[in-house]
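Removed: one protein chain of the complex. Kept in place: all other protein chains.
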Amino acid sequence: MVRFILIFLFCWQDSLSVFGQKPVLVYQTDFGVKDGAVAAMKGVAYGVSPLLAQYDLSHEIPPYDIWQAAYRLRQTVPYWPAGTVFVSVVDPGVGSARRSVIAKLKTGQFIVTPDNGTLTLLALEIGMDEVRLLEEERNRLPGSSASYTFHGRDLYAYTAARLAAGRISFAAIGPLVPAETVVKIPFQAARREGKLLRGNIPVLDPQYGNIWTNIPLQLVQDFGVRYGDPLLVTVRKEGQQVYRDTVLFGNTFSVVPVGKPVAYANSLLNFSLGINQGNFAQEFKVGSGPGWDLVIEKVTGLKR
Amino acid sequence: MVRFILIFLFCWQDSLSVFGQKPVLVYQTDFGVKDGAVAAMKGVAYGVSPLLAQYDLSHEIPPYDIWQAAYRLRQTVPYWPAGTVFVSVVDPGVGSARRSVIAKLKTGQFIVTPDNGTLTLLALEIGMDEVRLLEEERNRLPGSSASYTFHGRDLYAYTAARLAAGRISFAAIGPLVPAETVVKIPFQAARREGKLLRGNIPVLDPQYGNIWTNIPLQLVQDFGVRYGDPLLVTVRKEGQQVYRDTVLFGNTFSVVPVGKPVAYANSLLNFSLGINQGNFAQEFKVGSGPGWDLVIEKVTGLKR
Partner (left out) sequence: MVRFILIFLFCWQDSLSVFGQKPVLVYQTDFGVKDGAVAAMKGVAYGVSPLLAQYDLSHEIPPYDIWQAAYRLRQTVPYWPAGTVFVSVVDPGVGSARRSVIAKLKTGQFIVTPDNGTLTLLALEIGMDEVRLLEEERNRLPGSSASYTFHGRDLYAYTAARLAAGRISFAAIGPLVPAETVVKIPFQAARREGKLLRGNIPVLDPQYGNIWTNIPLQLVQDFGVRYGDPLLVTVRKEGQQVYRDTVLFGNTFSVVPVGKPVAYANSLLNFSLGINQGNFAQEFKVGSGPGWDLVIEKVTGLKR
């Protein structure tokens, strides 16, 4: 009988998490997967609760590239439900005085991260409900205090797992941090300038060599562009022209022949450039980052 | 009391899936894991049901390489139980008129894929029980309709998750597709030609540089070859000889010294070539694809 009650209690405890949400962690790092660093983090979290689901966003963020970390979170977080806890460890300042925080987004996901700009895009485009200081002293994995350099394992994964599994409340993690003090990386927003649309190339789509901009489809449509329209596109690096040509704006790559450039809206509904079954970035030597910008002009009906 | 009943109902619902089969998705794409595309797919599936198990076959299929997608599925699917739902997104024609389908194999696994030849080898070697059209209109992730280019996330992962979790029946996904209309990639089957065995090199074993053919061990044995026999092996690319030498047919790499070539049956029980602790493909510049073929001849007892 006692055993039955125990079993029942277990079922109850287990199901609690699932009625609302089975607890889940999603990791993003620049660690790569050649060594055991990621697996050590997951082992720590598994030790907190074997019932946690653990997923990977990417461990191939270029080393120390905070901007890309910010961008990949922005790309992925909205597809995970409220209550998901993300752990992002792209942390050039590990061991320094930079603080660690946990942000709760307005859409209910949590992000555990060093406060180094990783939250820039989520804060602007989704919004943060509350940010709390991840206090090291009270949140470290027991027995880990001699290691100063692996916060990802000893502090972030451990605390994220305890938060997801309900072992600690969000409020108990640390005091509130004013949202306006959270570090933001400056970047050029997309905008219309008279007869131009101007924007930035924050990242490439590395697998296919497509060029992703921060110009929303909505802005392109409000500018009067329709699928099938030709556009004059200019790409510049630090003001130097790198590419300038007329490109068709299509709702799919196959509106142009194989090997030809096409403009389209990517999976984040931002204006993008690609080559049908080819690699635009490689062919035209286009990169990404704050120094890369892109201008869109309509091709008028004038004969030439 | 109400709480207890709710808990019981939850346990019941959860256990349903496990009595037969805990629902599971397995993904194959050419997306790589440098950005958030795969994680977005998994987030969508997790949002459908947090109880789904989600695994990866590979995300490193060479971009647009449908033939390799077909081969990797053939290599892996038989090791997963009936009811497993595979999502394969190697899709050069995304956004074009190519249709999307879900195949139920004779062995009970499901494959969600663009109908572009990805099913070629499974259809021939395992057989398809039923194929249904994945109708976009009724199966899309709600709210995703503005994105034309990410079917993997908005249509495939979402529908696969609903199918695995029992939220939709196979029949409700779309009308039946005649199996003979499913796209097949032509390829040369392995065959005996008098005193020769002839076959194709569909893929390499990329990690070790072994050469995998489509010549079954059974055919080699029926040809009269035994472990320990020397074989004269010729490899050609588009008819040009690339490699020709006598190789021992062994049941393990260590029948030859380190650094020496060996013929063996790979994990799919197909005739293969390797170098003991070396890289055959690199050393002899051998590749794979429809243009690469291989001929096996017995070495007769004649003195030379």
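Just so it is clear, A and B label the chains in written order, and each chain counts residues from 1 on its own.
Rule of thumb we're sticking to: a contact is a pair of C-beta atoms (placed from the backbone, for glycine too) under 8 Å apart; a residue touches a chain by one contact, two chains touch by 3 or more.
Nothing here was measured: the structure is a model prediction, and the numbers come from that model.
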Among B:A39, B:L57 or B:V182, single out the residue that touches the unshown chain.
-> B:L57
Among listed residues B:W80, B:F187, B:F223 or B:F284, the absent chain is touched only by B:W80
Touch with the omitted chain, as defined above, among A:P92, A:G166 or A:G291 | A:P92
Option from A:Q28, A:Q54, A:Q109 or A:T159 whose C-beta touches the chain left out = A:Q54
Write the list of chain B residues that the hidden chain touches.
-> 8, 11-12, 15, 18-19, 21-22, 24, 26, 53, 55-61, 72-73, 75-76, 79-81, 84, 203, 205-208, 217, 251-254, 264-267, 269, 277
Residues from chain A at the interface with the omitted partner, ascending | 6-7, 10-11, 14, 30-37, 39-44, 46-47, 50-51, 54, 63-64, 92-96, 146-150, 153
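Note that only the chains that are shown with their structure count from here on.
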Express in whole angstrom the distance between the two chain centres, defined as the mean CA positions of chain A and chain B.
-> 30
